[in-house]
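Only one protein chain is missing from this complex, and each of the others stays in its spot.
Entry: chain A
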Amino acid sequence: MRDAPVLLEMRAITKEFPGVKALSDVNLVVRQGEIHAIAGENGAGKSTLMKVLSGVHPYGSYTGQILYQGTESRFSDIRASENAGIVIIHQELALVPGLSITENIFLGNEPRRGGVIDWKTANRRALELMALVGLEEDPDTLIKDIGVGKQQLVEIAKAFAKNVRLLILDEPTAALNETDSQHLLELMRDFKQRGITSIIISHKLNEIAEIADAITILRDGHTIETLDVKADGVDEDRIVRGMVGRELHSRFPDHTPDIGEVFFEVRDWTVRHPVASDRLVAKNASFTVRRGEIVGFAGLMGAGRTELAMSIFGRSYGVYASGQIFKDGREIVIKSVSDAIEHGLAYVSEDRKSIGLNLLDDIKTSVVSAKLSKITSHGVIDHVREHRAAEDYRTSLRVKAPTVDEPVTTLSGGNQQKVVLAKWMFTDPDLLILDEPTRGIDVGAKYEIYGIIQRLADQGKGVIVISSELPELIGLCDRIYTVFEGTITGDIPRRDADPELLLKQMTSVKKAQRS
């Protein structure tokens, strides 16, 4: 790839936000037809760099130069960059849930005939584009009725409707399961054959090592290096070294579990779908958690793990049908989220933006929001205590922000995730349920979060980890339940846990023998 002509060159890009220098003198060279990965820790400036490139941060709001196809480009908005063939798919998808696939693909770009939208052409082209990205679905299906993986494909189809030459994907696989991720990577290779250049940002370093031709590494807003994957023989460890500036020997901190007796038990939990009441999203699910134990939940996307967890957490999903919860040997009845919090449960949602945070809040209000009683006396908020508590978590979780007065919208994706985690740690739960806790989080921070989870367990708390990354579950958990279509299909102790067995249990209804 070293000899291919240069398609894009970003020179000495510097971008400042009030109080934060997100990018300083960043350089990026992307060659025609390559897959160029950008790696870096949370808050390193990856998304910001791409926003500069795509005109989200318009010309004039940064310094430096963008040379695209040999000429200097000054994009005033996203439209300008799209007209030049640069299409960005953001970290958070931007589809309209209530519109159909076709409508979303052509949103703002509708084929017209005499001023009226030409639906026939639209549908035909939508089908073509969907075939191109390997999406098998009725084009009239509403976005909210398809899974995240397919939504991602719709985003890409949308990009192709715009005649893309340079496709930018910001953490496209963060929310996808193994199969969907593989499909997406396959697709990117396919695009490469067609001569489309791609830039991909990802914290899944194995993917990067597998697919990228070149990797640019950012650290704290600076370009560290650009690696040529083949020529330099780059592997995951090499990327990590660039990102964090030192060797990271293990992905999981050493931990000797100290497991006590069962303190939390769910029996025969059955939940109906919120709308289709004849559909069960959890069927007779029974499981236990011991003190000091980290319990994993493995399953495919849509297996019902999130639904099960949310339903236990104050019946906040679906309609409760039957089942019991026991804590410390006594049955407890949890009918609302506040009951759940009262009983020492905490649920860290997978989707921080839409249900995890109030995006109008600053860091400190977010951190204390799930347990205001801890900072109030006689119903009055003690602002000093609030500030101190938030400050503690900011330092201990290493949230990258100058102060806790910073609005959460200005944080990078990974740092927002840390704030959500802090919010629930602040409630001092006995049982912490983490739903995809490391989604979009960099290797270094993942290691920190694993450490935090282990420390919580060592304090005698129970932790449930729902994750779509099997290596994470295997490396972290003392025991793993597998879930398939709302049914718990296996209970696998750490020593037996291997990807093959897990995958088998995750995809079959047969009950595994209890250990």
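For this structure, a couple of remarks:
The rule is simple: a contact is a pair of C-beta atoms (placed from the backbone, for glycine too) under 8 Å apart; a residue touches a chain by one contact, two chains touch by 3 or more; residues count from 1.
By our rule, contacts and distances are computed from a predicted model.
The complex includes a chain that is not drawn, and of the options "Xylose transport system permease protein XylH", "Tyrosinase", "Probable glycine dehydrogenase (decarboxylating) subunit 2" or "Ferredoxin" the UniProt name matching it is "Xylose transport system permease protein XylH". Of the candidate positions A:263, A:287 or A:347, contact with the hidden chain is made by A:347. Of the options A:72, A:210, A:405 or A:498, the residue whose C-beta touches the omitted chain is A:405. Residue in contact with the omitted chain (choice from A:116, A:276, A:333 or A:380): A:380. Summarising the interface, chain A meets the missing chain with residues 16-19, 51, 56-58, 60-62, 90-94, 97-98, 144, 147-148, 151, 175, 301-303, 305-307, 310, 313-314, 316-317, 336-338, 340-341, 347, 349-351, 353-362, 365, 369-373, 376, 379-381, 383-384, 387-388, 391, 405, 409-410, 423, 436, 468.
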